[in-house]
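Heads up, one of the protein chains got dropped from this complex, but the rest are sitting where they should.
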Amino acid sequence: MKYYRLIAPDGSSRLTVESQDGVLADLTSIDEDLTELDDLALAASLSGATIDSLAEGILNNGNADTYNLSEIVEGSKDASGDFQLDMPFEPPEVWAAGVTYKTSEMERRRESDTPDVYSKVYSADRPEVFFKATPERCVGPFEAVGIRDDSEWNVPEPELAFVLYKGAIIGYTIGNDMSSRSIEGENPLYLPQAKVFNRCCAIGPCFVTAESIGNPHNLAVSCSITRDGEEIFSGETSTAEMARTCEELADWIQRHNYAPNMMTVLTGTAIVPPPEITLQEGDVVNITLEGIGELENDVIVV
Amino acid sequence: MKYYRLIAPDGSSRLTVESQDGVLADLTSIDEDLTELDDLALAASLSGATIDSLAEGILNNGNADTYNLSEIVEGSKDASGDFQLDMPFEPPEVWAAGVTYKTSEMERRRESDTPDVYSKVYSADRPEVFFKATPERCVGPFEAVGIRDDSEWNVPEPELAFVLYKGAIIGYTIGNDMSSRSIEGENPLYLPQAKVFNRCCAIGPCFVTAESIGNPHNLAVSCSITRDGEEIFSGETSTAEMARTCEELADWIQRHNYAPNMMTVLTGTAIVPPPEITLQEGDVVNITLEGIGELENDVIVV
Amino acid sequence: MKYYRLIAPDGSSRLTVESQDGVLADLTSIDEDLTELDDLALAASLSGATIDSLAEGILNNGNADTYNLSEIVEGSKDASGDFQLDMPFEPPEVWAAGVTYKTSEMERRRESDTPDVYSKVYSADRPEVFFKATPERCVGPFEAVGIRDDSEWNVPEPELAFVLYKGAIIGYTIGNDMSSRSIEGENPLYLPQAKVFNRCCAIGPCFVTAESIGNPHNLAVSCSITRDGEEIFSGETSTAEMARTCEELADWIQRHNYAPNMMTVLTGTAIVPPPEITLQEGDVVNITLEGIGELENDVIVV
Partner (left out) sequence: MKYYRLIAPDGSSRLTVESQDGVLADLTSIDEDLTELDDLALAASLSGATIDSLAEGILNNGNADTYNLSEIVEGSKDASGDFQLDMPFEPPEVWAAGVTYKTSEMERRRESDTPDVYSKVYSADRPEVFFKATPERCVGPFEAVGIRDDSEWNVPEPELAFVLYKGAIIGYTIGNDMSSRSIEGENPLYLPQAKVFNRCCAIGPCFVTAESIGNPHNLAVSCSITRDGEEIFSGETSTAEMARTCEELADWIQRHNYAPNMMTVLTGTAIVPPPEITLQEGDVVNITLEGIGELENDVIVV
């Protein structure tokens, strides 16, 4: 099932689950202390039950308030609604992987002063993984993502993201790994500056449990950039094109490295805008991921 | 003045200041709520007074308990003392810079498969800065630093570290930027894995205010590695050899990037053990920095 | 000076100070980390400066956003404004005193089954002080105060409140010590139930420093209750009628008892509605205290 976190009119958090198509059932309306996905994950971990079966049990025990998902989405888009979409959960750390799709290796190689490093990592045993963001640098659905003012080439990276709890993948969301290609292209040692900055990461719109996703390696991904109402770029791929599995990335990231509960890992991208496309303030980025939904963010200079 | 944080026998924190040579005056014994340097930094920021003048005012207002610094250090070394040295403060984020000394560029170039990237960053306008550690990955004086079990060449990097508060440098400490040379050398895209892991950063033994340090760019730095009671490596340099200033690094790190109060930045190193030296479990690393003190940590495999 | 805390349109907190008559200067607009009065109180405590001189220094250092106080008040009353008045600070504990005015003793005696206990406490050395509320049970300006559904006689108690920091009185606010007279009157052992319940305490609208108030024992206090737009009760007194001083109450409350910073103490009342007046849902209570301002709350059944 899909879990959405909402901000209620009084500023409080609501944890909801899409119990039927297009209908959000408000778990917080049944149990006022249940406002965070983390609590369901904890209960699942301690009880051995799945997150989805816990949510179903709670829904069966009470009479949940329900909302129309489309209305919530529309009302969040222009901030006109009573309830606003929030990040589905707050990741204590976000990590990301690069060069995990054949295409991404090609593209990064083409534009870089040091193409060999990308080829090498693509075929190496060890993946490229990096610290991507803290909670303060993340945004949720319909919040603005950032582009650095000192970068000439800025792109979104639309990615499947997985969520770890006690070391295991418990679910998925969409991540936008905002990147400065010009800074990274200048020198691979600048990678952290090309990747970590204000509003560098978007997460959402929902969290989908691993049991609901099933196989994460056959999901369609698409991305478009809209400027002044006109689409200036679109691309698509499938997670079937990934050269590494989520499990493999989860394993590498946790080698000798602390992974707090709800740590989120973006798994790399194969959708790469051509060099003539760079994001500008006011652009809108839409990412669609099969089985999860659509993540939309506008762009501001930070 | 120099500020040390101690753990009292009951597990509580004590903020102390070296009011006379070798004597720690316990500020917490005068004001029981004053256990963190952050509070002095906040009060200094809001009042326009310096941290040192605030500490002096507090000492003049009360009758502080005092401790012998040497005894505290000795008792922390073998954990025999009632009071134990702790990290002087908890940095919410640690960042680090690389290739800031001429020597470091040389060394990293020599051992890397992609030497050019180091040369380029040395002479470029933009420095190499990276996200180094979260609080969970930091250790204090006499705590064990970590080496990755999947790395063959592991070295300490003894560095001057500065501390930011509301964007300005308010003081200094010593940082040990534990690094896996073999992982970084294989591919510069592996830098985050070579730098971010469990126990990858040591901080301490004290915090020295900017007003006490004066010029941070003329301080002697030395480092030694001891194995089975025998010194197997020693090196020394001076912060006068830095090719970039602390102010310059502080400026670059904060471009388009959030810098929480007490964020700590390690400024790079020029002391590089030769290829035949790699840290092993049980080794002891000592770093001395003029005007600050000595930071000692043993080594474990993580 | 008077300090008001506002909730901004994005839900964040703003600490403002009435720098000129009717004009709020936004301290948070100068220093984004400064959102809580507690921080000014800490800085004042550590630096020896007064809260007001710190605020003045900050205002002199920057160019604060300003707001019209009347507009903020009007916009908070009907929730139409962008900025809403909040509790001026969050008290970790609220305590209260009773029978501190000659009149209050008379009134409580008249209606109680055990009148002697009030007479005795009035003339005793030891005052009546009690634990009144936790933060979860407090409300701010224009929020609803509560009346118990199991109580027939419910009254507001309009009171001068003082705020302790490191044991000393640093300022004042208005407190409404909502009380169930019928429960208390039945048996003095029921006092905690007559005093501690949901929404039992209102605090606000601002915090005034002790240095601005000067003598707290000569301030006019008035209270009115309005029902369906019509005033059904009004009363007035002066803190000059108090039989005990704030200092005396502060001293008694801290005897052998922990007093956390920002602990707030309501000092008792002399304005007592007659037995035929009991609050109903929808009533509005207004309390005016000279030198502080006006605290308005409507009433709901809890």
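Note that the chains are named A, B and C in the order they appear, and that numbering of residues resets to 1 at the start of each chain.
Operating definition for what follows: a residue touches a chain if its C-beta (ideal position, glycine included) is under 8 Å from a C-beta of that chain, and two chains touch if they have at least 3 such contacts.
Since the structure is predicted, the reported quantities are computational estimates derived from the model, not experimental observations.
Touching the chain that is not shown, out of C:8, C:117, C:144 or C:232: C:117 (per the contact rule at the top). Only one of C:42, C:72, C:87 or C:129 touches the absent chain when the whole complex is considered: C:129. Touching the omitted chain from chain A are residues 31, 33-34, 39-40, 42-49, 54, 57-58, 61, 166, 261.
Listed here are the chain C residues that touch the chain not shown: 93, 98-99, 113-114, 116-118, 120-121, 124, 126, 128-131, 134, 136-137, 146, 148-150, 183, 186-193, 196-198, 255-258, 260, 302.
The criterion applied here is as follows: only the chains that are shown with their structure count from here on.
Rotation angle relating chain B to chain C: 180°, from a CA superposition, given to the nearest 5. Taking each chain's centre as the average of its CA atoms, chain A and chain B sit 34 Å apart. Separating the CA-averaged centres of chain B and chain C is a span of 47 Å. The set of chain B residues that touch two or more partner chains is empty.
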